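With one protein chain removed, the remaining protein chains of the complex are shown where they sit.
Labels run A, B and C following the written order; every chain starts at residue 1.
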Amino acid sequence: MPKPLNVGMIGYGFMGRAHSNAYAQVNHFFDLEYRPVLKAACARSADKAKAFADQWGYESVETDWRKLVARKDIDLIDICVPNNLHAEIAAAAAQNGKMILCEKPLAMNSAEGKKMVEAVEKAKVPNMVWYNYRRVPAVTFAKKLIDEGRLGKVFHYRAKFLQDWTISADLPQGGTALWRLDVAAAGSGVTGDLLAHCIDTALWLNGPIANVSAMTETFVKERKHNLTGKVEKVGIDDACTFMGRFTNGSLALFESTRYARGHKALYTFEINGEHASIFWDLHDLHRLQYFDHRDQGVVRGWRTVHVTDGDHPYMGKWWVPGLQIGYEASFVHQVADFLDGVAARKPAQPTFRDAYRTQLVLDAILDSAKGQKWVKVKEA
Amino acid sequence: MPKPLNVGMIGYGFMGRAHSNAYAQVNHFFDLEYRPVLKAACARSADKAKAFADQWGYESVETDWRKLVARKDIDLIDICVPNNLHAEIAAAAAQNGKMILCEKPLAMNSAEGKKMVEAVEKAKVPNMVWYNYRRVPAVTFAKKLIDEGRLGKVFHYRAKFLQDWTISADLPQGGTALWRLDVAAAGSGVTGDLLAHCIDTALWLNGPIANVSAMTETFVKERKHNLTGKVEKVGIDDACTFMGRFTNGSLALFESTRYARGHKALYTFEINGEHASIFWDLHDLHRLQYFDHRDQGVVRGWRTVHVTDGDHPYMGKWWVPGLQIGYEASFVHQVADFLDGVAARKPAQPTFRDAYRTQLVLDAILDSAKGQKWVKVKEA
Amino acid sequence: MPKPLNVGMIGYGFMGRAHSNAYAQVNHFFDLEYRPVLKAACARSADKAKAFADQWGYESVETDWRKLVARKDIDLIDICVPNNLHAEIAAAAAQNGKMILCEKPLAMNSAEGKKMVEAVEKAKVPNMVWYNYRRVPAVTFAKKLIDEGRLGKVFHYRAKFLQDWTISADLPQGGTALWRLDVAAAGSGVTGDLLAHCIDTALWLNGPIANVSAMTETFVKERKHNLTGKVEKVGIDDACTFMGRFTNGSLALFESTRYARGHKALYTFEINGEHASIFWDLHDLHRLQYFDHRDQGVVRGWRTVHVTDGDHPYMGKWWVPGLQIGYEASFVHQVADFLDGVAARKPAQPTFRDAYRTQLVLDAILDSAKGQKWVKVKEA
Partner (left out) sequence: MPKPLNVGMIGYGFMGRAHSNAYAQVNHFFDLEYRPVLKAACARSADKAKAFADQWGYESVETDWRKLVARKDIDLIDICVPNNLHAEIAAAAAQNGKMILCEKPLAMNSAEGKKMVEAVEKAKVPNMVWYNYRRVPAVTFAKKLIDEGRLGKVFHYRAKFLQDWTISADLPQGGTALWRLDVAAAGSGVTGDLLAHCIDTALWLNGPIANVSAMTETFVKERKHNLTGKVEKVGIDDACTFMGRFTNGSLALFESTRYARGHKALYTFEINGEHASIFWDLHDLHRLQYFDHRDQGVVRGWRTVHVTDGDHPYMGKWWVPGLQIGYEASFVHQVADFLDGVAARKPAQPTFRDAYRTQLVLDAILDSAKGQKWVKVKEA
């Protein structure tokens, strides 16, 4: 029987639910040395903490995260709060020797991210950032195809993350539900929220990005602020696009927006290599499109691989071929890999340091857009 | 806090896992009066029962289902064993006053099914059959569109369920893993296994089927039998096709096979009505294709509805728009509806009686194929 | 320079235009020994014949087809009139030693078709029937893949042809525009109009059909008749479905209807073989879907082959890879092949005899539907 590993969860929103579900499901599908125990849920509001704990089976509640991170019976702190709170909590948790799983993006900016990396590395605690899309089976499978050398020299990497939920000018900013629109809580708009995902995947699949030229736009300039009740300037970017070069010589083209009518969460990437190309799309996350030029000429074509077979990544743990799994499974896989890492005393990626590299690209993007110039990405 | 409802699970295979997962997840996502408690898992092999119980958190194990159905601390019996065992277990469970959830198809044939209906109706116990595809959100949504009258008079209903996993003549039949190929355990081949799903959905969406003309085929005539070790005649149908008429005047066209190379679990249905048509496909289960002739002419087209919005059936309970859920969620939804039914003292469909109607169509199909003639479906 | 071959066209409707376009275009793209010369256009109405001749460049007009088929300066008669006129014209043209290209279906029924075959074979004139879909490059390519043995033993052949243009009960029947709805002119409804295409392709790709069980339906029982001005019984079938067996042991499943809302001309076929499967769709006629089980397991998937490369059938004659051609090109290819046949003194398929085989299947279908029984297809 797996050994218990006690989780202290800070936050109760969308991500708090997704992570709790992962802790609850992981041992049903994966054979692991550890078993997450939902020990405590923490939120400023005692009522909300209690309701969340009841729904998910957390054994206790806290209303002060400082008390939680100091509790002896907690092994792991999961940070699911707005971006502006990540750094302080992570530092305290590290100081208390807790393992830390932090929501993405790691930090408000790379300077803050650097301190967080230093904190966990100094404390030598296992750490990971929830860039969950790496563990969608089709994406993990893409990584495998690339590592096998199937693409050959890469020429192009393009990614986009398109949403449409903030088009209405009547939507307010700030507060619990809409902190992603409040620059003070989020740090940036789609850059940190959406592009961060695209960049994490890209660095993993295609290596470092060398330089960028970016453009941002805020289509709705003012919105009512939920915290002040007043109409205030919008500080976030509604859209962000950049082009650039990877250090392997391939060209980068990235776009994110919350103003693409008709797309809810359309994260796609396509990689064109000398021999083969791959394409993936979050709206049909169980499929990978694959074109291999080495197929016989007349029957060459894009193959739509239904990534549900037993020999596809993670899928042997679930159902039978042809039956797809959901978005939430990516978190289950990430917990499974993290617990395997704990057992093997090896880091599970992306670590804080990996996520810090994404932060450096984000900084370069925002600098470039502001200065209307090409910017070199700093090395980690 | 929801009240406990104690589950006794018989079986530990694919479906035993899918149902257990549903019991484990349902209260995390749905607010219900009841909470399933995984009380006991039952299998002939004590080791297998123990391993399964450990994986899923069942509190105890049994190796004799007769003892399980007699236990006072069990409220609900879940039957997840081969088809030839359904009737006897269901009868005993009903006699003991247990609620019963039975895997599909209900029975080996309609005569057996009839007795099962009589047993549960006499005992007045809540009962349901696991035709899970009704609760895929896109399918439930299709039902809603039909009930709203959007299709108008229906002309055509076509469905197919295509697989390719038994093409190899080297595959044996029978035993724990391959009982679906053994006519003694399964009753029929694709007819009861795959067409049964298509028919359940069809009766729900389009009403009764009046008559059928069917054709079956067994492509591989002999296979080694796992129980005897000898090459034996294959008694199941590898493929089954039928056409017919619904009582509403629309034409039926159904096909199932395990010899359609390239398809793993391609269950699709399409309904063509006077005003609108709908199409669904299990390989992309989160989408519903919808064509509405009342749209303005020049911009008419098939709409691909990504059934992930908060106002789509069940989806408000999960994540955010654009993020899809998996196959297993259909079971979660079915448990949620069943528990709501228990709370409201109302049956949750499909009941044993509903599933018996499907059984009558299956009988008509097999009769027609055998006799090479049109056969009228008996009324329930 | 190619030698002239003088064409006499009878009819000026949709097919008259499609064939005329083919004659006009063929020498621009194909290097041939012959060149069709648009010598005479024939229609009962002198005005309509004249207008048609002007539009397409026919040198002269006739209003009596008997005069046309007797003209010395005509080498080839193209029959583009309603089905009930095919037999008489073909017999006269054969008697006059003309080559004959006849629109599909060949005849009103197989008895009539048999006489037509006898007429052209006795006269030893080149003859062909316009089952044009054989020459859509993706379909010709499918034939090539099959002939190379890529599919292995075939298990399933399914085809459908779905339209939606006659759903309105206000649509009249009969006359020039709507003769396809008048049983006296058309012989049958969707069976001869749509299923005939599906059957022609199937016989070519998968060999003879041995027996069938069919079902027909006329959804709108009465329509105003354009010739009489009165509401009259509708004699055609609005929908026709059949299942059956090919002589190679594979199962047939065919459907056609004009009541499938949302589909204009959705002719599709799919063939499932032991090793590979193919799928084609007239609404995206430049693509062939191909699944090959012999591909490496993890990257197996349906390939969408964009049939526009230089080494795909006919495509080397057109533009460059990636650029698709239209529906009308299938007729251009058929003329090219016919002219090649004339030069080589070899028949170009489908000949009248080939089309007669389709007629025998149509007869079996209509007999089966009428008698509600399985019917054996007669041998040609």
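We adopt the following convention: contacts are C-beta pairs under 8 Å (C-beta built on N, C-alpha and C of every residue); 3 or more make two chains touch, one makes a residue touch a chain.
All figures in this text were calculated on a predicted structure; none of them were measured in a lab.
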Candidate in contact with the missing chain, chosen from C:142, C:234, C:325 or C:365: C:325
Identified contact with the non-displayed chain, of A:101, A:159, A:181 or A:276: A:276
Which of A:110, A:127, A:257 or A:358 contacts the chain that the document leaves out: A:257
Hidden-chain contact residue, picked from the options A:44, A:66 or A:293: A:293
Missing-partner contacts on chain C, residue numbers: 1, 14, 17-18, 20-21, 24-25, 27-28, 54-56, 163, 165, 263-266, 282-285, 306, 308-309, 318-329
Residue ranges of chain B at the interface with the undisplayed chain: 141, 145, 290, 292, 295, 297-306, 309, 311-312
Absent-chain interface as seen on chain A, which is shown: 155-156, 158, 162, 164, 167, 213, 215, 217, 219, 239, 241-245, 251, 253, 255, 257, 259-263, 272-277, 291, 293, 302, 372-374
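Quick note on the criterion: only the chains that are shown with their structure count from here on.
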Between chain B and chain A, distance of the C-alpha-averaged centres to the nearest whole Å: 36
Between chain C and chain A, distance of the C-alpha-averaged centres to the nearest whole Å: 55
Contacts with 2+ other chains: residues of chain A: 306, 309
